[in-house]
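The excerpt is restricted to a subset of chains, each kept in its original location.
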Amino acid sequence: MKRDVVVLLTRAPYGRVHIPEGLRAARGIAAGFDMHDVTVIFTQDGVYGAREAVDREALNMTGHVADLEEQDGQMVADEAAMAERGVDETEIADDVMVWSDDRVTARIRNADKTLDF
Amino acid sequence: MLYLIDKPMAEIGLRTAAGDPEAHVVLIQDGVYLTPDIDAPVSAVARDVDVRGVSLPPDIDRISYHDVVETIVEQEVRSFV
Amino acid sequence: MAYIGFLLTGGPFDSERWRTAYELGRAALDQGHEVSYFHYLDGALVPVADQTLPGCSDSGLYDEMPTEKFQELIADGAEVICCGLCVDARGIDASADYPEGVEVGLLPDLADIIGEADRVVSL
């Protein structure tokens, strides 16, 4: 059955595989037999990974992001988590939407399933 | 909806639970160190409480793994663990 | 009967997540539910055979080692799938290092669990 899936990326981007491998999982789920709808949310320290200034190539994000886009997956940064860490909306990459606290948490509650990395 | 909350993901987990009038929060693993300020019933996994020697405030119930699974089957779950 | 899927990303020694995954799966099997695990990232290290840690307490986390706990779940009907990419990244030789019953799969297996399970718990 096709599901509406939220993938939470919660960890700082460098030094661990959670952001690139979480993106790999997201696009893998979007590309599977059921073609699940996938929304990736950068939250907590994960919002550092949604910044334009990170070196996506060095973080092995580039290919997974392209694949995810091809599967119509969307990427979102959690504004409340940004505010907590002093990350401004102008710093977020163009292919990542910034959503308010209410919108982020409602999306998580209303999803069919959530995964986190 | 059941919300499983551990400490590392408490930030987004408790914010998500707070917007749900039907939320039931279950503190699990190091989450049992938390005393969340939330308008919802809160339980804590008994085994995780005991081994850490945590004294629960009176408004937090103890819950077994068995009951967590029973509740998860009855209603949806969001895991922040 | 319900079908409960677990995504396990935690390793055997860095967090309690493998143990929580075991305890919830154990309770689910005891209640007659169907249980699948997808082991991703360091979760792929959890079922590696021949783990031994001497002098462990009978009442603690390592009363039995993580691999024994998951072998017990498999014997009782749980499905355990490890992500092949994560297996390769960690230099695990699946045929030699995993006990019988541990399967190696890929992300489409996780996608299937998400599509079919009544509940998914990410740990």
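The first chain written gets the first letter, and so on, giving A, B and C; residue counts start at 1 in each chain.
Just so we're on the same page, contacts are C-beta pairs under 8 Å (C-beta built on N, C-alpha and C of every residue); 3 or more make two chains touch, one makes a residue touch a chain.
Keep in mind that this is a model prediction, so the values were computed, not measured.
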item	value
Whole-complex copy numbers (one chain of each kind is displayed here)	A x2, B x2, C x2
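FYI, only the chains that are shown with their structure count from here on.
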item	value
Contact-richer chain pair (by C-beta pairs counted) among A-B and A-C	A-C
Centroid spacing, where centroids are CA-atom means, of chain A and chain C in whole angstrom	25
Residue list for chain C, restricted to those that touch at least two other chains	122
For chain B, residues that touch 2 or more chains besides their own	79
Residues of chain A defined as touching chain C within the complex	1-3, 5, 17-18, 21, 24-25, 28-29, 31-34, 36, 113-117
Residue ranges of chain B touching chain A (in the complex, touch as defined)	1, 8-9, 11-12, 15-16, 18-20, 78-80
Complex interface listing, chain C residues touching chain A	7, 9, 40-41, 85-86, 89, 106-108, 110-112, 114-117, 120, 122
